[in-house]
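Data block below; observations after.
Just one protein chain is left out here, and the rest sit where they should.
To keep things simple, chains are lettered A and B as they appear, and every chain counts its residues starting from 1.
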Amino acid sequence: MYRYDQYDQAMVDARVAEFRDQVARRLAGKMNDDQFKPLRLKNGLYLQLHAYMLRIAIPYGTLNSGQMRTLAHIARRYDKGYGHFTTRQNIQFNWIKLAEAPDILADLARVEMHAIQTSGESIRNISADPYAGAAADEICDPRPWAELLRQATSFHPEFSYLPRKFKIAVIAAEVDRAALRWHDCALRIVTNAAGEQGFEVYAGGGMGRTPMIAFKIRDFLPAGQIFSYLQAILRVWNLHARRDNIHKQRMKILVHTLGEDAFRTEVEAAFTHILTLGSDFPAAEYDRIAAHFTPPPFDADAPDDMDLSDPDFARWVARQVVAHKMPGYAIVNISLKPVGGIPGDVSADQMDAIADIAQKYSFDDLRSAYTQNLVLPHVRKADLFAVWQALKAINLVDTNRDQITDIIACPGLDYCSLANARSIPLAQKIAQRFADPAVGDDIGDLNIKISGCINACGHHHAGHIGILGVDRKGIENYQLLLGGSGAEDISAAKITGPGFDEDGVVDALERAVNAYRAQRTPGERFIDTYRRVGMDGFKEAIYG
Amino acid sequence: MAEILRLRDDAPIHAPLFSIDDFLAEPAARAVRIEAGEDVTQIFPHLGRIDLVEIAFPRFRDGRGFSSARLLREAGYVGELRAAGDVLVDLIAFMRRCGFDAFAPDAPLDGDDVANALNRFPYAYQHASDAAVPIWKLRHG
Partner (left out) sequence: MILISGNDLASGAVTWWTGTGWSHHFGDAVDVAGDGAAIIAAEEAACRVNGAAVVEADAAGMPRHIKDRIRAAGPSVRIDLGINPAVPAVLAGQ
């Protein structure tokens, strides 16, 4: 993975010193919260219902064991012993004290981590395929480009006071494991007819109150020009976006207002100009970064067969383990969705144990996924049984990847000051209702995604089944949505009809699932049946 | 108006500021004020006769002026480029990198705070409209 040099370290250290200064000014009463808020948000620090919340960047979802141990240390020393992995591959801590935030950032800087631009109207942490560098289906590792863009977009002087937040994702496979086109700018690495690598570029995606899927603005952009193109997109948006209504300032709204063709024309004109400025990083810098992502020293003779005589282990392998590009190796998905648990929450002790496992069995490499799960990208098949046993010791061997109990849920009203309704208790009730693994297997792939408010951190627009919490005259109420996807078959979910109370929405969801089971043809997933029969095929079952 | 903080060595400019429309109609005008959201490229044909461009920041969250400033510098403008309005100390370093060399803040800035802000970051990751050498260039010589 990428390691900081003196320059990277100096920048992060300077940021810690700057924030220490800003916090001191705030605590001394030299700034009010209106003035301080944008500064703390640029360091990922929110004021939530019960305390400050710190969101730490996990660049393109990649961590090593030392970094994971530091997260465990933060959970113990500064928080209440746990952290929460988010839908953008980051981690949040819920019980942070303002006075201690600079110390936390200093501890992070020691392991080459930060919370820079994890909130606020800035270019956010860049997300990527959690299987990067390991996936059998990728054309290259997308992370060198993600790291290059991380640097290029850090402290960008022109784009640090944007109209709204700006999210970028990078993948290099046909299969989308990063909710690609739900991002403001989505990049897929492709190879053209001449065999050169470049980017398929999409712009204007986003969830929130107005869900939009990014449109393809460029079929092929030479890879070395990506920073110029990105700056062109940002400049057009920065100059032309509305500034009078925070709900209409995301780039997707500008794309919609101007129209795709006019937006593209503006971007291409800006690109032609910016290309002349020499701001693209040279090939030598890409090569330097890419050298940090060379494959680990795989054992070419690693055996490809394994002993699956233990039925629990075999079931876990079948569900949680996927193909690696190297024979004899596998990608392990660690479910953070125990039935009755809190999606994405991990205790400090679990973090330490996961760090040990990654160090011992996965070349010191760990990933976070937007599904709020973790990934061990490079495990020898011969070690899978030992990994399973080690995960079992910390209660992390749930076998539900992409199934009905693998639920995405935002923190909701239990923690978040923006939320209108609780998300986590709903995820728990749904998981408990469908806890029987045989039922989960029968239902098959089904993504449930729950948001506690219209901001859609729980990706409800992208759920095969989505749930949106709303405030109905002071009472938590839930809308049910069907038909969304965050994968390569991307689509936006539609609301079924009137909302429900907490127990009512669980019952309604069960009726929708039963309608699927009654109508499906062999091999059809829930989403396939929905697409074939439409909302009408479900509505009567849901509302009767 | 509060005091103007100037990071240029040449003589201060006291020419009256014109709106874009008035500037375009007045051949003797030497100073222009650009409101947030106005198209700065309108004055590009006349850069040779301009000594001062003031760009308005009505609220510090409104970052349009950063792009306007860069467009001006990229078009070859070398005169004074002043940020006016809700100019907070935490914006100064970014403004400097976008080509601003004068500041007219609504609320006075503390001189030490300004110096700290301008010197806070030892390097810059990317090319912009200032003399800073990007880190990638330092790495590769």
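Everything that follows uses one rule, which is that a residue touches a chain if its C-beta (ideal position, glycine included) is under 8 Å from a C-beta of that chain, and two chains touch if they have at least 3 such contacts.
These numbers were taken from a predicted model, which means no experiment stands behind them.
For the chain excluded from display, the touched partners among the shown chains of the whole complex are A.
Which of A:H50, A:R77 or A:R110 touches the hidden chain is settled by the complete complex: it is A:H50.
Only one of A:G29, A:G195 or A:P522 touches the absent chain when the whole complex is considered: A:G29.
Check A:Q67, A:N333, A:Q403 or A:Q428 against the missing chain and you find that the one touching it is A:Q428.
Residues of chain A that touch the chain left out of view are 26-27, 29, 32-33, 47-52, 80, 94, 96-99, 342, 413-415, 419, 422, 424-425, 428, 474-476.
One rule holds for everything that comes next: only the chains that are shown with their structure count from here on.
Separating the centre of chain A from that of chain B, both taken as means of CA atoms, is a distance of 37 Å.
Of all residues in chain A, only 5, 7-8, 10-11, 14-15, 17-18, 21-22, 35, 38-39, 121, 151-152, 154-163, 227, 235, 238-239, 243, 273, 277-279, 281-282, 284-285, 288 touch chain B in the complex they form. Touching chain A in their complex are the following residues of chain B: 36-37, 60-64, 66-68, 70, 74, 88, 90-91, 93-98, 116, 120-128, 134-136, 138-140.
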